[in-house]
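The complex is shown incomplete by one protein chain, all other protein chains being positioned as in the whole.
Take a look at chain A:
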Amino acid sequence: MIENRPGLNALAHLVLILGVVVVALPVWVAFVASTHGPTDFMSGTVPMWPGPHLVENYAKMLDTGLSTSGTPPVGWMMFNSLVMALSIALGKIAISILSAFAIVYFRFPLRGLAFWCIFVTLMLPVEVRIVPTFQVVAGLGLLNSYAGLSIPLIASATATFLFRQVFLTMPDELVEAARIDGAGPMKFFRDILLPLSRTNMAALFVILFIYGWNQYLWPLLVTTSSDYYTIVAGIKRLADVVDGLPQWHLVMATAVLAMLPPVAVVIFMQKLFVKGLVETEK
């Protein structure tokens, strides 16, 4: 739709600006709050411009954290989150690309059943199966470990399904050409399928990294030792104070810090991400 009417243009921009403001305002308030002192937000008027305590607040959170809440320094929690998010994203991609490869390219007994079993788990998100999953993880002695944080979240029907769709669009002749060229199944997988699904993997990585980073309920359940607190679950612990006021300026500084890695992943992988979602040429 290419139209050149100033009125429409202005209206379109107005709507866009409104949208940006609605989305960005809470983020702005969080940032502003993180730059003020402890009492500014309790005084009744909410400041809208950054205050003088930016460096002080962030340095405190990164360095020592808020000891009264029992959480480790933010830097450590971010590292935990990073380990968890990366394990989940990479683990999911590795497992689901292999299972999609098996389902699409091999004829084995009960292949249809295997596919449908994977497919059905789409309808069972973590929250639904959280009690039995906890039971299993606890039984395996994986509470308070990186394995316990990430492995239960790795199995993924969505990613398997996505890779299946990608593989189904690969022309049959490509498979046959590879067979004539003497590439066995794993060689075909490594030399041809993997490079051709590169952009899809990148797109999936972005989505899964954010999924893993944002996990809240699961880390809250399986971590009791502060060594394994993740940042998103940690924010909740920071805000929980039994008597006294929550240290909002510090909570907000943590929240802003927690936002940075996902934003960085999106920014740096945006090109591949978009390509992976829209590309059809094989």
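What we mean here is this: a contact is a pair of C-beta atoms (placed from the backbone, for glycine too) under 8 Å apart; a residue touches a chain by one contact, two chains touch by 3 or more; residues count from 1.
By definition in this document, contacts and distances are computed from a predicted model.
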item: Protein name as given in UniProt for the chain not displayed, "Acyclic terpene utilization AtuA family protein", "Non-homologous end joining protein Ku", "Sn-glycerol-3-phosphate import ATP-binding protein UgpC" or "Fe-S cluster assembly ATPase SufC"; value: "Sn-glycerol-3-phosphate import ATP-binding protein UgpC"
item: Which residue of A:Ala114, A:Ile130 or A:Leu174 touches the chain not shown here; value: A:Leu174
item: Full-complex contact with the absent chain, from A:Ile130, A:Ala183, A:Ala239 or A:Met269; value: A:Ala183
item: Residue touching the undisplayed chain, where the options are A:Glu56, A:Asp191, A:Asp227 or A:Asp240; value: A:Asp191
item: Residues from chain A at the interface with the omitted partner, ascending; value: 171, 173-174, 176-183, 187, 191-192, 195-196, 198, 281-282
